[in-house]
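Provided herewith is a single structure, encoded as structure tokens, for subsequent inquiry.
One chain of protein is taken out of this complex; the other chains stay put.
Labels A and B are assigned to the chains in the order they are written; within every chain, residues are numbered from 1.
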Amino acid sequence: MEITLETVVFYFLAVFITVCSILTVTTRRMVRSATYLLFTLFGTAGIYFLLGYTFLGSVQIMVYAGGIVVLYVFSILLTSGEGDRTINKMKRSRLLAGLGATGAGALIVVFITLKHKFITTTDLAPLEINIKTIGNAMLSSDKYGYLLPFEAVSILLLACIVGGLMIARKR
Amino acid sequence: MEYTIFILLLPFLSFLTLGIAGKWMTHRKAGFIGSTVLAVVTLLSYITAWQYFSAPRLEDGTFATLMPYNMTWLPFTETLSIDLGILLDPISVMMLIVISTVSLMVHIYSFGYMKGERGFQRYYAFLSLFTMSMLGLVVATNIFQMYLFWELVGVSSYLLIGFYYTKPAAIAASKKAFIVTRFADLGFLIGILIYGYYAGTYTFQPDEMSLLTGGAAMLPLALGLMFVGGAGKSAMFPLHIWLPDAMEGPTPVSALIHAATMVVAGVYLVARMFPLFIGYAPDVLHIVAYVGAFTAFYAASVACVQSDIKRVLAFSTISQIGFMMVALGVCTSADPHHGGLGYMAGMFHLFTHAMFKALLFLGAGSIIHAVHSNEMSAMGGLRKYMPVTHVTFLIACLAIAGIPPFSGFFSKDEILAACFQFSPVMGWVMTAIAAMTAFYMFRLYYGIFWGKENKELHTEHTPHESPLAMTFPLMFLAAVTVVAGFIPFGKFISADGTAYTIHLDWAVAGSSIAIAVASIAIATILYARSQQPVADALARRFHGLWTAAYHRFYMDEVYQFVTHKIIFGCISRPIAWFDRHVVDGFFDFLAWSANATSDEIRGLQSGQIQQYTYVFLLGTLALILLLLL
Partner (left out) sequence: MEYYLIVSAIMFFAGIYGFFTRHNTLAILISVELILNATDINFAVFNRFLFPDGLEGYFFALFSIAISAAETAVAIAIMINIYRNIRSIQVGKLNDMKW
């Protein structure tokens, strides 16, 4: 396999995502955890860009990295910002149990993935999906149109906004 | 004869009235009601007897067996059922007279004896219950009805023995009586069931067809088991242990139940089943005779050394019932007319014995009332203070010793004649026992009325004659004892029902009178004076024998040993252990395991989200593995 730019970028991103995700779940301090999450999401966006899905990557950055992480940071600061760090007096058994389960699951998945032969697709034809296609697909009601999910998601968002307000309002 | 139902109904109503409403009556009223009812019942019994025996005989010379009432109560099959009814028959009519007379005397007597006692009304209620039960027993038309009333009699006896229920000895005695008789009744019930199955009916005339097809072989077993029940109620050896203890009850109760009526229920049972015994089980009849003879000897020997006057009389009763059983047992079927002499003699002795034994007990009650103690050591020289009691007691002692012209002589003579007919050995054994009877009765008589007075007791309370309520029954019963011997008993009651004229066999009679007089003479020499040097020397010489006899030959200790060590220790205790640990333990284990399981499962619903997800993940992984392989 020749070393193209693509593979280099891919390996870099892979390492980046791996390291950051593991750090997210093992760090003690909450704000650091949120920061590592941000990096992981950037890495994911990078993968989308690598795959050629620019719109998806942008949406990922905007919504996830820009909205959700900010939300998390706010809530962390609101609740545990008074110096209340994650108390990590973990029971040994729980640690081992979690590690064990995770390890087992990971092994199974990797085993399945590498055992089965996927279609050899090492060379990617360069892809360009322009916004027009996306827009048409999203808002059309033909066979491959996604109008209905679009509307449904918008109603869901409305419900979530209202629900969020209801739950968290001042009594 | 329809009025006979009132003989049963009136005492029952009296029991209900006195039992329920007795609390609000005065003692006088309760006693009055009880005694009046009994007087009416006695009158009705006499009228019944008069009508029955003056009716013309049937062609074969027997009296008709009348059944004024016979109602089917519990049908099992078309042919087998439990009936309730009234059967009039020579022996049942005789028993009606005996029971109602003695009961009436006891009712009148109790007016004086139980005066001022707490529970006076309850006492009269129980007396009525007992009278009703005993009357029902003797007029039973079938064996099951007899069993029903048998149990009722046992219950009344229990209630009356335990009348002084605050005294632990009385409670123990009533329990002992009930348990021993109940235990014997188990044999009785099994006998009844076998009889009912093989004879095809519960009445006293078995179904011929059932007997021919194999039933006859099982009849001896059934009759033997029924005799076991009778032996319990009549205090035959070894089931006699309850009767001496039953003397804890009030003395009139002892007179009624444990001398005259209830304890003869076993004798009555054998007499009732007599045709079946003679026809199908003559060997069982001989066993009856041997048991009776041994019991008579045992009881007489124990009675010779007792110091409590009621115990002496109790053992005397056991001995005399032994005589009655022997009389019934020595009958043979070879010659129905003469071979049945024992039956007639036994019933005659039952009649006379009831009268003079009741007299003895009531007299004893009068003495106990005067000196406030049962022991012979508190008595002595009482003839100066209690003339009426003295004379009547003497008459009764002469009767039981078998001295003519008192009634005891006639009945005992017939029994001895029947025994000599059976075998000379039996005859001489029974004569010897009769001699012992005379001996211990006169020992008792001299010990109470002659001999040294107990002066310390007399200074506090001089003994005086009892009131009329108590002396009237004594005089009445003494009069009966004097004349009853001359009743031509054989004309009314005999083994095959025809009239039987009593001859006096002078050989037997002469020997028995001579031996009785000799025994009385020995007793007089030993006991009549204030000092008793010969008696004390004899007691010291045979000290071991004397102590064994005093302790009733340790029969109670044997029973205690068997029940506590053997039955409780070896059988009941392991079974109880098994029940408590294995059976209960099994269920405890089930409960415990359910508890433990639920404790474990409870952990699954902890409310911890991470645990839920963990389980979820494990399940998913397992599923994947399953699909992979």
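Heads up, the rule we're going with is that contacts are C-beta pairs under 8 Å (C-beta built on N, C-alpha and C of every residue); 3 or more make two chains touch, one makes a residue touch a chain.
In this text, all values refer to a predicted model and were calculated from it rather than measured experimentally.
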item	value
Visible contact partners (per top-of-document touch definition) of the missing chain	A, B
Those residues of chain B which, in the complete complex, touch the missing chain	605-610, 613-614, 617
Residues from chain A at the interface with the omitted partner, ascending	10, 13-14, 17-18, 21-22, 24-26, 30, 33-34, 37, 40-41, 44, 47-48, 51-53, 56, 59-60, 63-64, 67-68, 71-72, 75-76, 78-80, 86-88, 90, 94-95, 97-99, 101-102, 105-106, 109-110, 113-114, 118-119, 121, 124-125, 127, 129, 133-134, 137-138, 144, 146, 149, 153, 156-157, 160-161, 163-165, 167-168
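The rule is simple: only the chains that are shown with their structure count from here on.
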item	value
Centre-to-centre distance between chain B and chain A (centres being mean Cα positions), rounded to whole Å	102
Of chain A, residues touching chain B in the complex	97-98, 101, 104-105, 108, 112
Of chain B, residues touching chain A in the complex	614, 617-618, 621, 624-625, 628
